[in-house]
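Dumping the structure here so I can ask a few things about it.
Note that this complex is displayed minus one protein chain, with the remaining chains in position.
Chain IDs A and B follow the sequence of writing; residue 1 opens each chain.
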Amino acid sequence: MDIKTELKKALVKELNLEDITPAEIEDNEPLFGEGLGLDSLDAVEIVVLVQRHFGVEITDMDEGKKAFESINTLAAFIEENRTDHA
Amino acid sequence: MRKEVPVSVTGMGCVCAAGFCLEVCLETLASGKRGPADPTRFTNDHGRSYPVFEIPQKFFMCEGMSDESKSLTFRFALHATWQALWQARLNATHLGKARVGVCLGTSVGASLNFLDFYREHRAHTTPDLTPIHRYLTSNPALALAQKLGATGPVQTIVNACSSGADAIGMGAAWIRQGLCDVVIAGGADELSEVTYNGFIRLMIADQNACKPFDANRKGLNLGEGAGIVILESPAFMSKHKACEHATICGYGTAADAHHLTAPHPEGLGLKKAIAEALQQAGLGTRDIAFINAHGTGTLNNDRAEAAVFKELFLGKPIVATKGVTGHTLGAAGAIEAVFTIAHLAAGKIPASPGFERPDPELGVAPTSRPKTIRGKVAMSQSLAFGGNNSVLIIRKGRDV
Partner (left out) sequence: MRMALEGMGIVAPFGNGIKALKQAAFLKISNESNTSSTPATDTEPLKKHVPVRSLRRVDHFTRMTLLAAYEAVNDAGLSPADMKDAGIVLATGYGPARLTFDFLDSIIDYGPNMASPLAFSHSVHNIPAATVALSMHINGPCFTVSQFETSVAAAFLTARTWLAEERVDRVLVGAVDEYTELLQKNSTRMALELSSDASGGRRNHTPGEGAVFFCLHADASRARYGFIDQVKVSRVQPDRAQITPIFFSGAAGPRHRAALTTTSLHDFSNVYGNIPTAMAFDIALATCVLQGVLSPRIITPNTICCLSRDRFGTVGKLIVTPQEI
């Protein structure tokens, strides 16, 4: 499964987005504010999800803010930062 | 909100990492000396440091702290209560003749945070029930009332970070409404592995010592302790040689209804609480000589408070004390009320420990050096998780 698909699935499941399917999340739509409409509490939960699923740690929310703009930016961030992760 | 008569404070007690009693805490505040470190009662498994303000083991020999069948939260509360009763010159005989109410705030002290027990339960062993017994016998207000044989109202408030202030506000109302003669009011909380992990995962904990209102602030450090005030009715005060250290003249509390973990950016609920407290005190913003801020050191909290300070209290001295206590959660509002009383009596506020560089975005800054205070009235505010905002207006007592 590619990173973007896995990410979308994880978001829908772990953030309980019952009214949307992973396929319906656009790669470049904003995750926060409009678009998916997530907030700061979802952001810290996503930090944990990213670590659990991809082994990538985000220690600074300023770093996180840029990565979290969309599925595209988040997938790129993970790709850049992951070490070998089974 | 109706204007009300002030309620006298006849004694105070507190304990936290800054000191086992108020006098030592004030010395620590004045020196700004601090040494938060990784917790010792549980391990930090995060691979990096998240310091806390832990009460040292050697304090546990102090009066009130030694009963290991009770939670640390209760033991801190009892220790601070003995100090406060001693200062109020209330002995067992006096208390026996009074209706004594007990109103305490806590977070950890009422939480089901038994991690080790739960681990064993998950492993399908049958864990020893001792931690459960300890939890069930340590509800702060219930246990304190039982210990003292108190016959007045009893209440444990769990409003997260404003609990200590809320308990004092509630206790003052009980006195005014004639529900009892004396109230032991305040808050207590202990460091907990569960809460520690929770705040770190919320990414609002600093990896270094916290810096309230500082341009480089990165978050909070947790702390622990208790703050207690003795509130008395005028009738009961006249029955023994009571000394009025301060009065609680106003209390306001309001919900932001904005977000569960972030404060309203313009301090909507805080402004409402301030207005209510001032109304109850029959005072205006100009009457406030200084403010004890909540000042946790997180980006959002300090920003929200600063917005309100700029709007309503521009130029007023602000002191932030969590730089030597850490964030003591349910105890914070009470410990800071006690500090505010002490500062009013001394006519001086210290530099705010941990604060070095003003943040231009905030537009206000707390004290960076000690400041003489000539006024008689101060304000102490607490902003809680969940968006609750509580404010106490405190006046210097006639006898200090």
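Here, contacts are C-beta pairs under 8 Å (C-beta built on N, C-alpha and C of every residue); 3 or more make two chains touch, one makes a residue touch a chain.
Here the structure is a predicted model, which is why all the values come from computation and not from measurement.
Of the chains displayed, those contacted by the omitted chain across the entire assembly are A, B.
Among the residues A:2, A:18 or A:62, only A:18 touches the chain that is left out of the figure.
Residue B:158 is the one among B:24, B:62 or B:158 that touches the chain not shown.
Set against the missing chain, the residues B:41, B:89, B:134 or B:201 yield one that touches it, B:201.
The hidden chain makes contact, of the residues B:269, B:297, B:326 or B:350, with B:269.
By the touch rule set out above, chain B reaches the unshown chain at residues 1-2, 4, 45-47, 107, 110-113, 115, 118-119, 121-122, 126, 129, 132-133, 136-137, 139, 141-143, 145-146, 149-160, 166, 170, 173-174, 176-177, 194, 197-203, 253-261, 268-269, 272, 276, 280, 384-388. By the touch criterion stated above, the residues of chain A touching the omitted chain are 15-19, 37, 41-42, 44-45, 48, 51-52, 57.
What we mean here is this: only the chains that are shown with their structure count from here on.
A separation of 38 Å divides the Cα centre of chain A from that of chain B.
Per the touch definition, chain A reaches chain B in the complex via residues 39-41, 44, 47-48, 59, 61.
Taken in their complex, chain B has these residues touching chain A: 48, 201-203, 259-262.
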